[in-house]
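All protein chains of the complex are present and in place, except for one that has been dropped.
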Amino acid sequence: MELGLTANDWLLAAPFLWLAGAGVLVLIWDAVRPQPLAEGIVSWIGLGLAAVACLPILEAVRTEPVEAFSGMLSVNVPVIVLAILCLGAAAFCGIVAWRSLLPYEGGRHTTAFWTLLLFSTFGMVLTLWANHMATLFLGVECLSLPLYVLVALRRDQSDSIEAGLKYFLLGAFASGFMAFGMAMVYAATGDMSPAAISAAAEGSSLGVFGVALLLIALLFKVAAVPFHLWVADVYQGAPTPVTALMATGTKAATVAALLRWAPGGELMGPQSWAMLGCLTLLIGNLTALNQSNLKRMLALSGVAHVGILLFAFAARAAAETAEATSQIGDTLGYYLVAYGLAATAAFGALELLERRVGHSESASLQGIARRQPLLAGVLCIALLSLAGFPLTAGFLAKYFVFVEMIRHGLSSWAVIGILLTLFGFAYYLKALVTLFMQEPPEERPSLWRPDWVATMALLVPTVLSVVFGVWPKAIQL
Amino acid sequence: MATALFYLFGAGALFSAANVVFRRQAVPAAIWLVTCFFFLAGEFLLLGFPFLAAIQIMVYVGAIMVLFLFVIMLLDLQAHQPIQSQFRHSIGGALALVLVALAFVAASGGQALEAENQPAAPEISALVEALFTRYLLPFEVTSVVLVAAIVGALTLGRSPGGSDHPAKS
Partner (left out) sequence: MEITWIRAALTLLVGFGLMMSLAAGMSLVERKLSAFIQERHGPNRVGPFGLLQPMADLIKFVFKEEYVPNSVNPLIYKLAPAIAAVPAMMTFAAIPFGFLDGQPLVIANINIGVLYVLAVGSLGIYGIILGGWSSNNKYSLLGGLRASAQMVSYEISLVLSLVAVIAVSGSLNMSEVVAAQDHHWNVFLQPVACLIFLVTMFAETNRHPFDFAECEPELVGGFHTEYAGMRFALFFLGEYIAMVVMSGLMAALFFGGCDVPFLDIADTPWWLGALAMLGKTAFFLLLFVWVRWTLPRFRYDQLMWLGWRVLLPLSLANLAITGLVLALLGPEGGHA
């Protein structure tokens, strides 16, 4: 019996060790001497070290993908970039939550918040890198379980509890689908690696059913139509810093997992993927159009973004060479980074504005730009990037996806996609009009200043959105 | 004989599972779930995995369901009423059931589903070796998931608004 770990094992384990180590350290710290500041610093250091530990892996995978733990993990460039994005989103979530969520109920959820944040990030990175169904399932569970609690953390607000309960029940149901599907795929093929998916999809009916169940579970997690119904309520009910984490980290992790674990052309051809994407885009846009709450609007616009991501899946299903497939993988990675940065900035700015007006109804945010020009500016750039305005990362991301579609013979779908995207501009512009061009409600002037640390932190994703939009190569460092 | 028993246990598990859903009172439903786990353990035994059968009983029946019953009884102290269900929910459930059944039939093409991969029952030592070599990472990560679950449960379980601190109980 050989228990030794190889150099690759240690290399890939390092980020996990930092994250789990920091989580446990926070727990022990709280047991010995509760100290909110120290716990926060430990968590940030853990997240930072995990991100630093990703850099040597990035160097190692430049040439070819790296496997570790006898095939349990496998990484390439996009998933490492996305892992760093998740770590950044978690750190950002902590910064934004510092003044709002953490002092909540006398600060007695501080330890739980940091631990759950770290473990959830752990799950995101694991989901991104998982190359075996066992690791995938554990990654998705490790990502979701802490989020259920984080979503329901504001327990005196019924919508927070409602969101947590909805997310938990539906998420647990989806996990059941996932485990059942995995069992069937294993029964059909005797394999639990991503290769088993295509083998099962081509093989017996048992395998096909298993793949379908697994697909349903993942589509639920990425919130594709018709499994998107939870999104609006959960995003709205969750504390906004947590919403930012979900929009960025969870979406990145689960979409990347879907890319690895979705069946290829055997079961779902380009047309079915495109159809799914089109439906998701359409329904996401239509529902977002009519929202009076900005948070809800952003949540549903996230559904629309999943639609465009699914278009990239259609292109992948049509791609024939391995090179083309890997290029589509890069495109997806770029899209997720662009969306993640914009969503982080948008939800972060919204959180700070919420503190000013108490909630995120757009009616009370009218003309807020006059009072809070910096925050409104950040929100403006984020919304433009989400809409896909040129000179932002969001524009290039969409552009790349549509280019891939046209390249792989899906031009008609691409045209539909572009039209729907333009249609989506409507609600982003509506929000901008509310923020900038409407008269603010009469109120006494106050000396309210936004939390400057969080505001500075907000500038990072905002600036990056523009930088990557002008110079996309920068994302590969 | 073994095949007949296998189907018998399978039918028993299904019957128990149906009872879990349709019982109006929580405690009998939980007991039916226990029965269901027993039938499943029997299936594992028939398939040649006594280890799995023992673990199934020890973990699910001996620990998890006991806690379920514990919680149900604690709640029963306050409200002793059957679970209410609405007609439209039943319709939704029935519709979902029919859809899944249809999908299953469509996927199977009317044939019996057969597992092509039937591994021989491993020795416990082989199981353990796999757990600590090939499956080392998932095995270790399970502990992270469990700690996360415990922290989450403790967080949600605290009385709202109070100032209790678990470390100072």
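In order of appearance the chains are A and B, and numbering begins at 1 in each one.
Heads up, the rule we're going with is that contacts are C-beta pairs under 8 Å (C-beta built on N, C-alpha and C of every residue); 3 or more make two chains touch, one makes a residue touch a chain.
Treat the numbers as computed from the prediction; the structure is a model and nothing was measured.
With respect to the full assembly, the chain omitted from this view is in touch with B. Within the full complex, the residue among B:L8, B:A29, B:L46 or B:L69 touching the omitted chain is B:L69. When the whole complex is considered, the residue among B:A94, B:I124 or B:L154 that touches the unshown chain is B:I124.
Those residues of chain B that touch the chain absent from the view are 27-28, 31, 34, 50-51, 54-55, 57-58, 61-63, 66-67, 69-70, 73-74, 76-77, 124.
Note that in this section only the chains that are shown with their structure count from here on.
Between chain A and chain B the centroid-to-centroid distance comes to 30 Å (mean Cα coordinates, whole Å). Across the interface of their complex, chain B is touched by residues 1-3, 5, 13, 16, 20, 23-24, 27, 30-31, 34, 69-70, 72-73, 105-106, 108-109, 112, 115-116, 119-120, 122-123, 126, 132, 134-135, 138-139, 141-142, 145-146, 148-149, 152-153, 155-156, 164, 186-190, 203-206, 208-209, 212 of chain A. For chain B in complex with chain A, the touching residues are 103-104, 107-109, 111, 113-117, 119, 129, 132-138, 141-142, 144-145, 147-149, 151-152, 154-156, 158, 160-161, 163-165, 167.
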